[in-house]
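Showing just some of the chains, left in place.
Chain IDs A, B and C follow the sequence of writing; residue 1 opens each chain.
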Amino acid sequence: MTQVVVTVMPKEGVLDPQGQAVQGALAQLGFAGVDGVRIGKRIELEIAGEDPEGQARAMCEQLLANALIEDFWVEVAA
Amino acid sequence: MTVAVVRFPGSLDHDSARRAVERLGARAEYAWHADGELPAETTAVLLPGGFSYGDHLRCGAIASRAPVMAAVRRHAEAGGRVVGICNGFQVLCEAGLLPGALRRNATLSFVCRQMDLEVADAETPWTGGLPSGAGLSIPIKNNEGAWYGDPAAARVVLRYGPDNPLGSTGRVAGIASPAGNVMGLMPHPEEACDPLLGSTDGGLVLSGLLGRAA
Amino acid sequence: MTTATARHRRLGLTDDEAARIPELLGREPSDAELVMFSLMWSEHCSYKHSRPLLRAFPTAGPRVLQGPGENAGVVDVGDGLAVALKIESHNHPSAVEPFEGAATGVGGIVRDILAMGARPIALLDSLRFGELASPRSRHLFTRSVAGIGHYGNCIGVPTVGGEVAFDDRYEDSCLVNAMCVGVVAPEGVLRAAASGQGNALVLIGNRTGRDGIGGASVLASAELDEDEDKRPSVQVSDPFTERKLMDCCLELAGAGALVALQDLGAAGLTSAASEMAAKGRVGLDIDLDLVPLREALAPAEILVSESQERMLAVVEPARLDEVVAVCRRWDLDATRIGSVTEGEAMVARAGGEVVADLPARLLADEAPVYEVPRHPAPAAEPLDLAAVPEPADLAAAWRDLLARPNLASKRWVYERYDHLVGANTIRRPGGDAAVVRLPGSERAIALTTDCAERHCELDPRGGGRASVLEAARNLACVGARPVAATDCLNFANPEKGSTGWRLAEAIAGMSEALTALSVPVVSGNVSLYNESAGRAIHPTPVVGMMGLLERADASVGQGFIAEGDLVVLAGDDGVLDASEAVGGALGRPPDVDVDREVATIELVLAAAGEGILRSAHDVSGGGLAVALAESAIAGGLGAEVALAPGRRDDEVLFGEGGGRVLLTVRPEDEGRLRALAAGAPVRLATVGAVGGQDVAARVGDREARLPLDAARAAHEGGLPEALA
């Protein structure tokens, strides 16, 4: 089993209403100097077998990310 | 006329959709997500609303990869009529059968509200022959109903009026495929087919299921 | 003190209770057994402080198929249909984590209905929080609403009604009560009684984890500010699994594949299994090693885990494969964890060892019962109007009332709920009661929840009557005859002060009104210890009531229909005591005249039955003026009324109580309405007519006038602005 982390973030330029809302809420709580809040997903998986990174990429392309609105990257635990 | 109403785990509106279709005088048959084929006599397909697979990951994403969707794709590519309502619309976009994606509402909340819609394209089978600009009243109820995409690249069939709490691009409420045989919308026509429930405009949309294949 | 006694106290058992256990068993309990007793004998599971008082409720009636004592009550509504209903609290979990607490509260009540073999068709929620000026209360309120919406929306059961109120007294102890209603064929009603020696005990649904361990005894039966470390791990809701559980259990019930069905709620497997065994007077032999786990757990933990989205079924061996296959098809775990045995022993094994072996009834039925102290509270004094400043500008006061969070439109709440799914919602939230068509029938049911907690604070018996009568009036206003009730008694610590007396008085008052209405209580729930840091909640006996419409298309709305219709006020005068106008539990409302209020309800039902009612609206918070504005806003039509002077103008306009209903009829039907009232103890006054784009009320020579738009802006804007 290899520990793999997939990160999925809203594409640059695609506005992120949730991120904006959180930014507003933080300002309300008194966190003045906060900007550029963006919220994405961190997906942790254990993958068996060959080429866990390649498998993870395939999972992203087939399911985990929507290329129209999201970017993703894959990290494999050393 | 037999409309296949597809059931995924977490589908919620299949029963109301079935009743609405039967009101229009057609037969309705359930199709099961795990089956690779639609019922033999299927003439049109309806993907109902709900929270398929709990809306986990992205709404409609997991359902769009279910075995039954291959059969739905073949049906659509052969010119057969397909309508996706709410979660069904999300499934069609995730499956690439319609352009764009559905994102979190601008309100960042679920919205259940009767909505004023207007016909943006009178040439598809999905507006009962109403002229462009004609109005319909159909409720919405969703969390991720903001269509995002390029309106120019899509065939916009229905728009919200000035009140667009979801914040969809170009006030889009429903779009069709270029040929018009595949339709997706966030409003719930099956909730607007019975005078007792306040509106029958939904029947105009669902009647698109009964016409001949485009 | 020995460590053993220290342990039973940590588990929440008193020394007397701990001493009773060896007497009942004839030996010392095993550790697992002690844990099981501590949960089953908690207030939440055993009702040990309230059971004797609950006997006062009327529970019988010709329609009652199942009264209190099962997972939910069931009433026959004709047309070959029965309806299951129940309300339940999830107050303490919601105070700890409002989103998950409220969400799992909905999940729990839905499983209670499911356990009766009924298909859930509607949800309601009754909520109480501190004033919205408090950031904590805003957080608890908005997150609870989000949690209720998340769960109800995701399982596809419409949330069609409920109520929300804000009062300082709920700042430390918010209330989240959820009600569910389901339909079932009378012959299809399932029960929880296990039977059939050798039958399989099957656990269906989510895997078991450390969720909410100790929840029942700790969260629901002790004041929250005691030992923080007693707080169990928070239960996370999984509505997707719940929906599959619904579809799956209903398919199994429909196929007649289940001998008995029971949800796993407080005290988890221990409670579900011991109640099934005790009800069926059989034994159960459970192998804990077979329970599917999410993480490693000790046997005692498996026995009391409150992991959500689980059901326990009794299945004949011959049908076991079929049951497992259906569950697989719904992608649900279904595991045979034991069998029904002869005798009455509930046996639990782990690793080949017996970890518990005791008569199930000791857990389910033999909990100690306590008489609560009943120290009457000193009687409150009627309001001294001289001390209440009279508003100089009545129109401004009217607008302000419409915008008060307690009276403003609750659209902000119910638009976050799917109140339509199922395509049966005939009257949506926002009116006096929701109307839901019974699938496959010409009939419909009406649903409401109500409670007059401020009245209860000042006069628990009168408030108990008022709570029941308002619920019945709300149903009558949509044209539905009240047929059954469920109740959730939210009170403070019954061992302290006058709380025990208030509980008994409220139950007595509720019972008087229920008896007069011939409405039985078929199910209910008790939530005590709703106090902390010395601040106790108002006595809050929430009434959930169901009414029946013979014809789904015959319901009545609260909105004005047409210019020229006459506005008729039925009922007696209101007062400012305990009103929103004075902003709290002040004064003492006059005695509630049950007979007169019931007569008014009967008149409304008779008029609705003859089809002469154009609109009907219960006069509640904010009095006549607010009811008038609500009917005008709902109908998009104004009205002009003139009211008899003689009392203070603000009391005439904003006074509450008196069991009043605001009706409209065509002018030609006024005579018929009066004829229907003839001889009945009902006061009828034709006060004006529908028309124009203002709402205007004259008292003597003083007039208050609001443009409809201004009234709507205040009413719709009140809640969002309080949250902004």
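The rule is simple: contacts are C-beta pairs under 8 Å (C-beta built on N, C-alpha and C of every residue); 3 or more make two chains touch, one makes a residue touch a chain.
Here the structure is a predicted model, which means the values were calculated and not measured.
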item: Per-kind copy numbers - full assembly in this file; value: A x2, B x1, C x1
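What we mean here is this: only the chains that are shown with their structure count from here on.
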item: Category of the chain touch graph - line, ring, star, complete, other; value: line
item: Selected interface, B-C versus A-B, where C-beta contact pairs are more numerous; value: B-C
item: Inter-centroid spacing, subunit C versus subunit A (mean Cα positions, whole Å); value: 41
item: Mean-CA-position distance for subunit B and subunit A (Å); value: 29
item: Subunit B-subunit C separation of Cα centroids, rounded to whole Å; value: 35
item: Touching residues on subunit B, where the partner in the complex is subunit A; value: 57-58, 61-62, 65, 94, 100-101, 103-104, 106, 108, 148-149, 167
item: Contacting residues of subunit C [partner subunit B, same complex]; value: 146, 149-150, 153-156, 238-241, 243-244, 330-331, 414-423, 425-426, 437, 552-553
item: Subunit C partner contacts - residues on subunit B that touch it in the complex; value: 9-10, 12-13, 15-16, 19-20, 49-51, 53-56, 109-113, 139, 141, 143, 188, 190-191, 193-194, 196-197
